[in-house]
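Structure in structure tokens, see below.
Only one protein chain is missing; all other protein chains are in place.
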Amino acid sequence: MAIDTDVIRHLSEAQVSVELQTEDMTLNIGPQHPSTHGVLRLVAQIDGERAHDVQPVIGYMHRGYEKLSEVRTYPQITTIVNRIDWVSGYANEIPFIVAAEKLMELEVPPRAQYIRLVLTEMARISSHLIFMASYPLELGAATPLFFALRERERVLDLLESVTGGRFHPNFNRIGGVKPVAGAGSTQKKVGQDLPVDFLPETMDAMDRVSKVCDELEDLVAGNEIILARTRGVGVFPIEVAASYGLSGPNLRASGAAFDLRKIENYLPYDDFEFNVITGTNGDCWDRWHCRLQEIRESAKIIQQAIDGIPSGDLQAKVPKVIKVPAGETYVRAENPKGEMGYYLVSDGKDGPYRLKIRSASFSNLSILPWALEGVLVPDIIAIMGSLDFVLGDVDR
Amino acid sequence: MIPEFIVDFFSNFWVSLAGKLLLVALAIPLIGMALGFAEIKLSAKMQARVGPYFAGGRWGWAQLIADGIKFFQKEDIIPIAADRPVFKAAPMLVLVSTVALLVVIPFGPGLIFQDLSVGVFYALAISSLSTIGILMAGWSSGNKYSLIGGLRAAGQLIAYELPLVLAVVGSVIMAGTMSMSGIVEAQIEAGFPYVIFQFVGFGIFIVASLAELTRIPFDMPIAESELVMGYLTEYSGFRFLFFFLAEFANMFTLSAIAVTLFLGGYWLPGIPESLVELAGPFIVLGKVFLLAFVMIWFRWTFPRFREDQLQTLAWKWLIPIALVNIAATAFFKVML
Partner (left out) sequence: MSSSPSETDAAVENETQAQSHPLQGYAGAVAEAVGGTAGIQFDTIKIKIPNDTWVDAHITARDEFGLVHFSWLSAIDWSNEVEVGDALSDEVEERLELLTTVGDISEGRRVTFSTDLDHATPVIPTLIDVYAGANWHEREAHEMFGIDFLGHPNLAHLYLPDGFLGHPLRKSFPLLTREVKPWPGKVDVEAMPEKATAEEPSTENPEA
């Protein structure tokens, strides 16, 4: 079969013009690209090395969660919700469960709350370590990847030992956490608690995580080339960042001391001492540094939590079929990527009437057309990487 | 000891030419594989992992042989929109320029493929041929990413030719000759390797050769996380193998030039005359691997420069410093 080369040439969009034209080149960065964190497509007009009018095209990973949640019961929704930001799986379930519990006016036992907190902070460490691994890789430094992922494997192993899943734990239940099958018989249903070694091994793992933060700081923070590539690149003033809805380390790097762990009371963070990390300039280096410091703070929180963990039940008493009374509420939490919230509209049935999922990366990504105006192509990669988004979070 | 007729046989111009060609042809894959193996094992050590483990016992020495065979038996894919003759010629050009450089490296007293009286000039001129090969690769691939990579390569390689050339002028002035073996002999006579006085030139030469090799921190043309593989994107199979081998062989040859011009070539201070002929090649190889180790170390430690930072480094820093170095060397040579 003869191939019509003209057709293929047109379809492949790889036109190399024969005459000397000086119009801008339209470059598609993505959807398959080593640096777009998933299937993101940026359509950029490039003049030499300078880009302008960069339009993100998203929706390649749209799975329709908001529509799906209208035909699911509350326990079923937790299984799909932790796939939104798949890097920090556990943290996605928390605001949803808290919203449902709020409408039911349910009191969660303190031990369950502490376990939720420990696992959320471990999810935060896991997510930030992936950032520590992949961001220098996008700038060209291949070695921090291995250091960061080594410790992340340890954290994920611990998560798996207690929840059974590395990325999608599905460990929360309305009213608490799942009563765990500990070491030993798996047939006993009630009253089993965390695995025997979980708490001491987590303490040990947190020491190692702090150590790897020191290693990463040595390797990356003072490196002249990293500083040249990230200092002053992608500066977001606070007003612009807030107007676009940036949250999490992206907003804190611009100078706003806005940490939802201190503001909202969805988990008992007030029992612990930790700092809110802010940056000064709001450039890529500040965002990197904020996340590094946050890993250390999370390790501190986990160690304090394990020291003071109360004993007790793992789940409050809930009926077999959970019906949440009518009402509306918006619960937001500090996800590793930023502010994640659920606006739950319930009608008294066993599933929500409407669940609006406010995902952090969606708003974080929306600043890209503004941020990438007139920057060089390598800086596109640097700025995009520093936002630390995940396409599942963007597209839901 | 050696029978008369064998010596006569090998003194025949055509036979010795054939022998030299054979040696060079064998050397390139072997050097490429040796340095490639060094790279994968060293990078693994630096990253707290083991590296190739299964091919060839527990050392993985056969990994690159296996990779080479794998590349050879792959389908030859040429994109529809590519310019076929240019696309095919580009890797050849890069490999040829590397091979041609081997000709003037002295491995021992008299152990040089061809002792040209303008060896340095020849070496620098031939090494710039690879620039054209890279540009051809970027342009002919018919792919926007390759085009960007090729254009970046054009800017970068041309910019860093100048520091490369200027850096060696200092050594040439000190030796008083442009012949490569002549420079080594001048260092032997002086009793010290030129790097002691030409440390600036040496530094600039190493930086510029990293840029000529498009290795990190200067790998904007490839820029794996931005341009997929830059000008190499559309190359697969044995064409990619040529580029891959050419990169490592080029690393060898540029390091060998540095060793010859700055580090004393095949000579070590304190080595007796009789041993030099036998040990010369090994000394050269040892010094070259030392420099290659430094280059590998840099690659896995640093991220990459942005294009404008790269150009600033070349034009605003390296070239003026190299010029000052030449002036100072000439001044001291005349005065002392």
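So that you can tell them apart, the chains are marked A and B in the order they are listed, and the count of residues begins at 1 in each.
Keep this in mind: a contact is a pair of C-beta atoms (placed from the backbone, for glycine too) under 8 Å apart; a residue touches a chain by one contact, two chains touch by 3 or more.
If you're wondering where the values come from, they're calculated on a predicted model, not measured in any experiment.
Just so you know, the chain we are not showing touches A across the whole complex.
Across A:H33, A:R173 or A:R358, the residue that sits in touch with the chain not pictured is A:R358.
Touch with the chain that is not drawn comes from one residue among A:M25, A:V43, A:M203 or A:V345, which is A:V345. Touch with the chain omitted from the figure is made, among A:L103, A:V233 or A:L314, by A:L103.
Not every partner is drawn; the one left out touches chain A at residues 58-59, 62, 64, 66-68, 70-71, 102-103, 105, 107-108, 110, 113, 184-187, 238-240, 242-245, 247, 251, 256, 258, 260, 262-265, 268, 270, 326-332, 339, 341, 343, 345, 347-349, 351, 353-354, 356, 358, 362-363, 366, 370, 395.
Note that in this section only the chains that are shown with their structure count from here on.
Those residues of chain A lying in contact with chain B across their complex are 3, 5, 8-9, 12, 14-16, 25, 27, 33-35, 46, 49, 136-143, 145-147, 150, 219, 223, 225-226, 228-229, 376-381. Those residues of chain B that touch chain A in the complex are listed here as 43, 46-49, 79-81, 139, 142-145, 147-148, 152, 216-217, 219-220, 223-226, 228, 300-309.
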